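With one protein chain removed, the remaining protein chains of the complex are shown where they sit.
And now, chain A:
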Amino acid sequence: MQTLPKRGFWARNQRRLAPWLFLAPGIAFFLVYVILPVFQSFNLSLYEWDGLGAKEYLGLRNYEDLYWEFVDRDAFFISLKNNLIWLFLYLLAIPGGLFIALFLNQNVWGIRLYKSLFFFPFVISQVVVGLVFAWFYDPAFGLLNVALGWIGLGPINVLGDENLVTYGIIAAGLWPQTAYCMILYLTGLNAVDPEQIEAGRLDGAKGLRMLWHIILPQLRPATFIAFVVTIIGALRSFDLISIMTQGGPFGSSRVLAFYMFEVALSEYGFRMGYGAAIAVVLFLIMLCFIAYFLWSMWREEKGH
């Protein structure tokens, strides 16, 4: 009787082992630098720690201090309020991007270059965007005030006004974000089924009705991604605030992301535990969205 030649352990099991082999380095990196730190931050938020000496266990004291604003008057709730303003107003990038995409979705000479140039702001670093807009708003020479001067309106110091500053920074942020949404919609519009448009035209649908009933439903994947990246962008707002105002004037343009950095790593002192507590609050806000995104993606996976 002939026996099959004995194959090695690897040859017999490679189908089962190969995925883990390929995953190992990626998972290791991701666990150490992303997943574990999330839990470490949760833990750290229960302590007081200056980053060097011994940690002192406080329980939920850091969170109580946040709530009662025991350590910094108003700072936490102003940041939280600004985060909400960012979240809502940043969403304007989605209709804005759609509008520009519709405007540019034509076949005239040079349109490709126009599309690229409209997309341009997204490629530039936020640091430069922040600088550019800080000058744009400058009360002495900024283009904004030059333009306002033409129509007889007095100079306004957008970044120096407690009531305007957050809106001014959001406007700067909307510039690249709208460009991003635009490119998503341009790609989406490219893939819209022409037969459905023709059918719609035969039924007498035009303009807004056509957009609403026939085009937008087909743009849903683009809208979903635009929504995801815009929410994330809004909650990650840090660079612009840091460059344009440093959270000022009088802390009125802080958001949680910036406030956390200020508490934990700036000249205001190294209060890592308190900073971690702020980060946890920000994380929990984000978690609502992450859960929603994952749920949508999971439904998609099951649908296949």
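We take it that a contact is a pair of C-beta atoms (placed from the backbone, for glycine too) under 8 Å apart; a residue touches a chain by one contact, two chains touch by 3 or more; residues count from 1.
The rule we apply is simple: contacts and distances are computed from a predicted model.
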item	value
UniProt protein name of the chain not shown, from "Carbohydrate ABC transporter permease", "HTH araC/xylS-type domain-containing protein", "maltose alpha-D-glucosyltransferase" or "Acyl-CoA dehydrogenase"	"Carbohydrate ABC transporter permease"
Contact set of chain A toward the excluded chain (per top definition)	11, 14-16, 18-23, 25-27, 29-30, 32-38, 40-41, 44, 51, 102-103, 105-108, 111, 114, 116-121, 123-128, 131-133, 135-136, 141, 143, 146, 175, 180, 183-185, 187-192, 194, 197, 210-211, 214-215, 221-222, 225, 232, 235-236, 238-239, 242-243, 256-257, 260-261, 264-265, 272, 275-276, 278-280, 282-283, 286, 289-290, 293-294, 297-298, 301
